[in-house]
Structures are given as structure tokens and as C-alpha cells.
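The complex is shown incomplete by one protein chain, all other protein chains being positioned as in the whole.
For subunit A:
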Amino acid sequence: MSTAGEQDADLSLQEEHESKTHRTKRRDGDRQKKKRRNERRKGGTRAGEGEEDLQAVSEKRERSKRKRAKSKQETSRRENNEEEEAQLTGGKGTKARKDIRNEKTRRMEKEEVREVDENVDKGKKKQGSTKKGEKKEDGGKQLVKEKARDIKKKKHKKAETRYSEPETSEEDDDEEEDNDKDVVRPECLSPEELEKLKEAVDERKKLIQSLRGKPWPMKKKLVTLRESQEFVEKYEGALGKGKGRKLYAYKVLMTKALMGRPYGSMPRKTVPRAEEASAMDFAVLWDFGVSGYYFICLLLYPQGYAQYSVLFYGYYNNQRTVGWLKFRMPLSYFLVGVGTVAYSYMVVIRTMARNANESGVGDDNSFNFSWKMFTSWDYLIGNAETADNKFASITTSFKEAILEEQESHKDDNIHLTRFLRVLANFLVLCCLAGSGYLIYFVVRRSQKFALDGLENHTWWERNEVNMVMSLLGMFCPMLFDVISTLENYHPRVALQWQLGRIFALFLGNLYTFIIALMDEINLKRKEEKVVKFNITMWEASLYNGTVLENSTAPPVTIHPADVPRGPCWETMVGQEFVRLIISDTMTTYITLLIGDFLRAVLVRFLNYCWCWDLEAGFPSYSEFDVSGNVLGLIFNQGMIWMGSFYAPCLPALNVIRLHVSMYLQCWAVMCCNVPQERVFKASGSNNFYMAMLLVILFLSTLPAIYTIVSIPPSFDCGPFSGKNRMFDVIHETLESDFPPWFSKVFSYASNPGLVLPFILLMVLAIYYLQSTSKSYREANVELKKKLQMQNEENKRKNKRAALKAQMDLEEARKTAQEQQRNNNASVQDQEGESFDFKY
């Protein structure tokens, strides 16, 4: 390829376009690419036009041959880069060729510079290659170039092409060019031109940024990227932003460092392929089971040491301040309780508001079939069994949609349906009443047992209440499910009814439980009175002889463990809640193991020797019940809210329990469950669950509030012991810890005369907001309707226009045909005549 170099030398005396053709000939098979590139460059981008303008301007100035030769080299280098980095061409010898050529041309150029005069005619310039201004003498510039070369070499160190020599030579050329530009450009171009150049550079930068999102084939993207990058590099330097590239790289780095990466984008955040299979291995989980058993046994009997631990209310001392920091312990205990409830309310209501915003759009029915067709297949599915399930569920969903479409006018026997529904509701009410009575009965019985002394009874009789509640919670929902088949509702509506009934069941159970608890509290308080009396007698007997109660007796050291203790009803309440939650957890796990795992094992292995197909028929595998599990979580949370005032560590215990549950259920789902058959969009139920959570929050905090407000605390245990009511601690704090004027202001503010009007004002505000929101909603519906009508109008108009266009086309064609026929006929006639003429 040495001829190429010689050709370059020759070209110094020829026109530009000829040199172009020479180059195209030189590049075998690159002609097309080049033309495409040229077209693109001269094409319609604004950047391109800007550059054209600048070209025109700079054309007026004198340019040196050296510049043109350099530009040729520049473009040839660009071509080289394209080939290199497109990775799609095979040219293996091109590198070597380029090597030699570059060396030669460089040498040539240096000679040319000293010889050649400047030429004015530019004609068709390649983009970006001809912006050089006047060529000044090189001598002084060589030094500058050397320096610039060094700097740019460091910059390009990170460049990832392998061939250093041609690269550096290319870099050198680049630097020389840049440098010349650096030195030459700003002086030669007017501010408007600079402006335009800047715009062009920005345009290119934007293009580079947006390249990812363009739907072009990869080849085109790479080529465009290369061009734009080179363009930006060249001219950014000229505009004085020499550090542009470094800054860009730095920016990119910082963005990546600061923004998180999604799941699956890093090895760390993805389950490794090798472990995917064993991540759900039962054996791994069971290793923890043995030690867990002992832990759970300890918790099931929250007596012994646990009773006198931080776990329960009774542990806390009633000292007003604790430690040298004067931490107001009772006050903080109270405020923490109140604060968590207030925070929970805020969070739930905020989530509900957010869900309400989002769900407004989702109730669209206008693209039912289209969406089913194009968005129902989940591209993430990689498991054959899952794929089969998905195919089945898609087919079912289509069949249902077709059925709905066809039967939308069918009016079933309304009276029968109504009767069945009333019957179903009646049965459900009976169930609920029955379960409520059962719990009441069991609680009464256990109170009798307690009076007899707990040691005389079996384990079952001791834990009867909890067991009964858990069993009811397990079997009644199934019963409700069976009853609901009578009702024949749409699945989503049926689901809501089902959830509502389960909710009512649990609430009933919980409140019966609380009422029983209240009875026990009263019992304990009576006991307390007795104990108080006994204590005074006991103290009196200690100080023999002194009858006065508050006499200054000599300090008699008594070990704290010997002091007779009053029954602490608050601790008792806390204990009951802990026991309830633990038994609830146990029930869930056992249900999971028996109901899901054992069932799956039986179905899988008995199927070989059973008369009917167990997998398709009666037991089959259990479905994963999303709604039931969500409900379970909600109730768990409700119990925590209720009990956390009296057993402060309960939330911590619950966190542990939730972690364990998550892993266990994760395994159970993958191992034993099949997906639901009828899949319908339950996303509209988001706010339904949140509303349930809100109701539970309200209902769970009621008992705690009632006990705080109406029952006096125990006399010798807990942070509020000795006070008349628990909230007296606030009063006390106000009086003693705040400046006197504060308590006066507070007492004025809590005057009923002020509070009542305030409440009235709030009620009015709520009413006003409610009515405005209703009117907005109605306006929204109206607008939606209008939009739909517009859409249909447009469709109709378009259809009409299309039809008309078709008819016109037909007519035009017909007339054209007729004309042609006429022409043919006339030609034939003529021919016939001429024929006749002949003869």
C-alpha cells in the first residue's frame, strides 16, 4: 500500500474531489459506507447545517495544502477507526496498511508545509475537515504541538484500542490538528460562528447521550457514535473546553457511583445461577429448626425470667428521671406509645392517598382484548412448568373475556340469584355468631381453670383459648369459601366479600378475647387491693411494736426478692398478647407444613396407587392464596399494635418472626404450591387492603386507649405506678419541667370552650373538602367520557375518509382503464384503416 502514500503526495497538487475518488478507490468495498457517511454528514441535521455555514465562512479564508492533506488523513483515519471499532469487518491487514501509510503521510505533510502555497478553492469539503483558518508558520507551533501531544497522550491513555503505534500516530495528527485549531480558530472565527459551533457541539453531545434510546440497528448506532464523538472532541478543544472529556468521564463516574443499580445488574445483587436451585432447599432451612424449637418453647411460656425482663411492662421503674442525664422515663414511655400510633396513622393514610392517585387511571376497559394479547405473556418466564401454567391461565382468561363479551346481554334469573345471596349471608352470620360464642365459652372455662390452679390441668386446657382461636381462624375461611360458591359473583367482588367475612371473623374473635382480658384485669385489681392490705400488715409486723404507719423506722434491710409483690395486671396483659402472637405464629407454620407440604407429599406419592387422579381431582396441590396471606399479615400487625404498649419488645419479636416467616413461606411456595387458576387484576384492591389496615389500626388502639384512660395503674409495677391515671404523667411534666406560663397557656387551651369550637371547625373543613373532591371526581368522569366520544368520532371520520379515498381510487382506476381501452380501440381502428389503406 505504499502507493497510497505516494498518491497522497501527488494529491497535494490536485483538486479535492479527485482526491476523494482516489480514496474511495483505495478502500475496497468501503465506497458505500463512505457515501453513506457523506450523505449523512451533508444531511439534514442542524449540526450539519451549522457546520456547512462555517465551512462557507472559512472558505473565504486561505487554506494551506497541508491542511487539506491533513484532512484527508483525518478522514482516512476516521474511516480506519470506524472499521476497527465497528467490529464487523474482517480486514486483517488494514492495520498494517494504515501503519505504513500514516508514517508516510506524516512525513509528506511536513515537507508540504514548507513548500506549498495556499489554495482557495474548496468545493465539497468533508465535514469537520476543513475548518482550518490560515496556516501560520510551523516553527513556533511545533513546540506547542509537542506539548499538546504530551498532554493528549495522557488523556488518551485510557483508550482501549490495542495498537499503540498507529494510535499514537493518529493521536499525534489529531493533536496537531487540534492544536492548530486551538491556536488558529478563536482568532479567526467571529462570535456568531463560535456560537453556531457551540450549538453544533451541544447537538452532537445530546445525540450521543440519547443514542441508547434510538431504535436503530447496532451498526448504525456505532457509526453515528463514532462520528459524533470525534466531532465533539475536535471542536470542544477549539472552544476552549479542553477538559470537556475529562469532565464528562468524571460526571459519568459520579452518576454511576451515586445512583443505585437495580437487581440483576450486578453479581452481588443477583442470586448466582449455581445457587438458584439450592436456594430453596428444604434441608438448608431445617438446620435451624432444631435450635429454633427450644427458643420457641421458651417463648411459649413467657413466665420465668421472661416475665421479669424488659419484655414486659412490669419491669420498668416508676422513677421520674433515670440516670445522670435526667431521662424522663415514664414520660418517654407514654409518648413513645402515643407517637408510634400517630405515626402509623400518618403512614397508612398517606399510602392510601398515593394509591388513590395512581389507581384513577387503571380502570380502563377500552383495550381489554388488545392488552390481553400483547401484554399477558411474561417474558421473564424461564421454567417449563411455569410456562405451562401461564399458557393455561392466558387461555382461561381469553375464554372468560369472550364469554363476557358474548353474554353481556344475558339476564340470569335474578330472583334466584338474590335468594341464594341472602341465604349465603345468613349462613355466614350464623358462622360468625357461633365462633364468637365458642370463644366466649372457652374463655370462661379457662377462667374457671385459672381459679382452680393451673397445675391441675392438661396442656390443652391451659392453652385452650389460643388454640381455639387459631383453629377457628384456620377452618372458618374455608367454610366461607364454600358458602360463597352459592353467590355467583365476579371473582374480584367475591374476593372482597370473602376478605370482608374473614375480617369480621377475626375482629369478633379478637374483641371477645379482649373482653375476657378485661374480666381478668378486674380480677387482678381486686387481688391487688387484697395484697395492698396484706403488705401494710406485713410491714407493721416487721417493725415490732410501732403501730404508726409512717413512722421513721430504722432501716431494715430486706432483699428485694422477699418483698411481697402486687399482681401486675399490665404485665399479665402483655403476657397474654405475647402468648397469642406466638400461638398464632405456630398455627401458621403448622398449617403451612400440614396443609401445604404434607398435602403435596401425599398427592405426589399416593398418586401412583390411587383410584382417581389426585393431582387433578380432589386434594390436588394447594394454591398460593395471596389475599389470605395479606390478611394474615394485617391481623398480625393489628395484634402488635394492640399489645405493644404493655409489652414493649413485642415489635422486635415480631420482626424476627416476620423474617423467619418470609423464608419459610418462600420455600413453601416454590415447593408445594401451584399458582391460582383464575388470574384477574387485583391491583384495584390495593386501597382495599390499606383500608382494612386503617380500620384495624383504629380498632386495635381503642382497647389500649380505653385502659389508659379509665383503669388506674398498679401500685407497685410499671412506670406509672402510684399515679391515679396513666396520662397524669403529662400533667406532672407540664407542671414541673416547663416554665409556669406554659402550663397556664396549656390549661387555657384545653378548656372545653376552646376545644369544642375547634372540633366543629375541623368537621366543617372535612365536609367542605369532601364535597370539592366529589365534584372533581365527577368532572373527571365527564372529561373521560368526552375523550372517549372524541376518539370514536375520529375513528369514524377516518374510516369514512379512508373509504372515500378508496372509492376515488377505484373511480380513477376505472376511468384510466376506460381511456386505455378507448386508446387501444382507436389505435386498432387506425391500424385497421392503415391496413385497409395498404390493401
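Note that in this section a contact is a pair of C-beta atoms (placed from the backbone, for glycine too) under 8 Å apart; a residue touches a chain by one contact, two chains touch by 3 or more; residues count from 1.
Following the convention adopted for this analysis, contacts and distances are computed from a predicted model.
S.K.: Name the absent chain by its UniProt protein name; which of "DNA primase large subunit", "Serine/threonine-protein phosphatase 2A 55 kDa regulatory subunit B", "EF-hand domain-containing protein" or "GPI-anchor transamidase" is it?
M.R.: "EF-hand domain-containing protein"
S.K.: Of the residues listed, A:391, A:533, A:605 or A:776, which one is in contact with the missing chain?
M.R.: Answer from the full complex: A:391 touches the omitted chain.
S.K.: For the chain left out of this view, which of A:191, A:217 or A:739 touches it?
M.R.: A:217
S.K.: Of the listed residues A:373, A:482, A:542 or A:563, which contacts the missing chain in the full complex?
M.R.: Here the residue in touch with the unshown chain is A:373.
S.K.: For the chain that's not shown, point to the residue among A:194, A:225 or A:711 touching it.
M.R.: Candidates A:194, A:225 or A:711; residue touching the omitted chain: A:225.
S.K.: May I ask you to list the residues on subunit A that touch the chain which is not drawn?
M.R.: Residues 83-92, 160-162, 208, 211-215, 217-219, 221-222, 225-226, 229, 256, 262, 264-267, 361-362, 364, 366-371, 373-384, 386-387, 391, 394-395, 398-399, 401-402, 405, 683, 791, 794-795, 798-803 of subunit A touch the chain absent from view.
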